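As you look at this complex, bear in mind that one protein chain is not there, while each of the others sits in place.
We just call them A and B in the order they show up, numbering each chain from 1.
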Amino acid sequence: MSAVSSELTIDDGTPKGSAIDRLDARAAKARRGLGSVGASSIAIVLAILWTIPTFGLLITSIRPQADIQTSGWWTWFSSPSFTSENYHEVLTGSTTNFSTFFVNSFVITIPSVLIPITLALLAAYAFAWIPFKGREILFVAVFALQVVPLQIALIPLLTQYVRWGLNGTFWTVWLSHTIFALPLAIFLLHNFMKDVPRSLVEAARVDGAGHVRIFFTVMLPLLVPAIASFAIFQFLWVWNDLLVALTFAGGSKNVAPLTVRLAELAGTRDDQWHLLSAGAFVAMVVPVIVFLALQRYFVRGLLAGSVKG
Amino acid sequence: MTSVRRRRVFAAAATGAALALVLTACGGNDDPEPGATGDGDGGDADCAAYEQYGDLSGKTVTVYTSIVSPEDQPHIDSYKPFEECTGATISYEGSKEFEAQLLVRLEAGSAPDIAYIPQPGLLQTIVQDYPDTIVPASEGTSANVDEFFSPSWKTYGSVDGTFYAAPLGANVKSFVWYSPKQFEANGYDIPETWDDLIALSDKIVADHGADGAKPWCAGIGSGDATGWPATDWLEDMVLRTAGGDVYDKWITNDVKFNDPQIATALEKVGEILRNPDYVNGGLGDVSSIAATTFQDGGLPILAEDGKDPLCYMHRQASFYAANWPAGTNVAEDGDVFAFYFPGLDAGTRPVLGGGEFVAAFSDRPEVAAFQAFLASPEWANAKAVSTPNGGWVSANSGLDPKNLVSPIDQLSATILGDTTQEFRFDASDLMPAAVGAGSFWTQMTAWIAEGKSDADVLDAIQASWP
């Protein structure tokens, strides 16, 4: 994957030289000549198709329950009505109580992002810069573990947690997310670390710095964008995960994240659209904000590696 | 599994209606020790009945159940008299992953002292797979069960003749929900026989069919457990058309699924559930039953203001009471209530139901005492009192129906307490999980959603019997 990635990482929206810009402009002009009307209309249709389902649910989430049940959301434009009651009920209502699960999602996500990044950084550094016996084999093994579907690990892991008396606590969720994140994290960060110029590391060595110091003073500052890429990746993954949470946190109000609660709501009251719509938006607001704010890093992460699952 | 699922969805959905009940029922609920946060001086509980358990000060009993918030609080509260009178501490833990987790815990050797087993099938699994962990019911427990429960309940808590687990809560599934107001307005009588029921259905079609209404509405959707309400229909019908003996043999597969007696029952269920003239009021055609969650399935019975309802009857268990929206009056003269799902004739009145059971995994005296307490009328009444929102009954004959707050619970208690009625436990809960939590659900779903033939459905379920 590295071949493709390094080729692609060059281009992540950074401005280009002016000569290329001119060429681009010419090419664009040329293309605009041929059937640009058809092209843009297809593009616009696709964009609308992609946006309208979410938009419809968003409108629904601010309509009163009685309206939602008796008329389509598109009638909102001709007879607008507004309420914040749905959000209020979904967040604080005793049957839904999304605010509690919101806290759980938050508490689950932060350590599940920080811990694997730290561990993976150290390991990636060792794989890239510290020669030791078996390094290559170990790295390939870690790389290969990306293949393992996490389904295959769930039950034995759960059995182990129960034996330790940890089942149904945050600890198991943190630990599981950490473990499942490591292969991709190491692979990604290793790719970035390898690209750090050898001369920088050598210079630090000459100054008498050990590996720990090089790691902190040379590597980390250079790797901030890479870390950001993986962090947002992992953040979205953990926040949006259902399977791991369902297996290890169960449905418990004390541990389960928003996705679990939302899925449960969808499976029990699937006609309560005022709750489902507001609930869906409560669950997606944080990842969407993070995503929009850090989109550049996310794209870079995508391009630099693969997508995990 | 079914019971847990039901309990789970129930827990999630309960509070809306519960809230309404709190508002109306608060006045009548004079729990001698509301909240019971005080210690020591909670003296007005009468401890005479607890002397038999002895002094258990400093002892702790751990309880593990599938019942989680908000339903767990009434349970925790119901232990208060026991704790105060004996000095023991009850440590309660509820988990939604109870069933999987319990087996893992037993495997790992960290069993709880007491577990609430939601269905007898799981009890059998435990006795077979972990015979060294579970202990037979204590003498006190056994005595209480003999005195206060009908013998069939004791058999459900027994495996191979040994009595392990005492019945705890119970529910009645042979109920048809309806709107007393609408029945009165239309002059409909509550049917006493199967023929009456069909006649009433036809009458509703004649009266209201032209307005798009149907006599019946149903929903069998329940996430992973979709299909279980349809299995309840068939179970209820097997009890009616074939009787209790065949039912018992059916559970053990001595009567096969594709036996003509079961096929007859399924055909009769189909007379309602697959009759496009009868279903699915306000929700769509026959297949919409599969796409509707069971919680939403009965709601069309409630009419919008100024309109006629789109549906008149909904067969579902007593716990459906919690699914009505806030402000619905659940009473014999209210917005909704339930009548007994009639037998073929007025004389035979079999009852389908479910419940949970208390198994002990330690023979320490305090555990034995607590297990006995849970089978006693003292506990049943304490639980009734500490459940101000209703939605709970027990088959314990020492339970005073007056302590139950909601009319539907009182009706359930009356039916459960009537020893002339033949009671049977939910069959799918007693069958192996591959059938009872597997093919039975999925095939009944296909029966409704895809119109799969009776014979194909029954053959497929039979083929999956392990």
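Following the convention adopted for this analysis, a contact is a pair of C-beta atoms (placed from the backbone, for glycine too) under 8 Å apart; a residue touches a chain by one contact, two chains touch by 3 or more.
The working rule: contacts and distances are computed from a predicted model.
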| item | value |
| --- | --- |
| Protein name as given in UniProt for the chain not displayed, "ABC transporter", "Aspartyl/glutamyl-tRNA(Asn/Gln) amidotransferase subunit C", "histidine kinase" or "Cobalt transport protein CbiM" | "ABC transporter" |
| Touching the absent chain when the full complex is considered, from A:196, A:228 or A:284 | A:284 |
| Absent-chain contact - pick from B:118, B:157, B:221 or B:407 | B:221 |
| Chain not shown: contacting residue from A:90, A:175 or A:231 | A:175 |
| Missing-chain contacts mapped onto subunit A | 1-4, 7-8, 10-12, 20, 23-24, 27-28, 30, 34-35, 39-40, 42-43, 46-47, 50-54, 56-57, 60, 68-75, 100, 103-104, 106-107, 110-111, 114-115, 118-120, 122-123, 125-127, 130-133, 135, 138, 142, 145-157, 160, 165-166, 169-171, 174-176, 178-180, 182-183, 186, 210-213, 236, 239-243, 247, 254, 259, 262-263, 266-267, 270, 273, 276-277, 279-280, 283-284, 287-288, 290-292, 295, 299, 302-303, 306-307, 309 |
| Chain not shown, touching residues in subunit B | 1, 99-100, 103, 128-129, 209-213, 221-227, 280, 282-285, 287-288, 290-291, 310, 433-434, 437-439, 442, 445-446, 449-450, 460, 464 |
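Convention: only the chains that are shown with their structure count from here on.
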| item | value |
| --- | --- |
| Distance from subunit B to subunit A - Cα centre to Cα centre, in angstrom | 42 |
| Interface residues, subunit B side, partner subunit A - complex | 8-9, 12-16, 19, 68-70, 95-97, 100-101, 104-105, 107-108, 110, 221-224, 292-293, 295-296 |
| In the complex, subunit A residues that touch subunit B | 94-95, 158-159, 162-163, 165, 167-168, 250-253, 264-265, 267-271 |
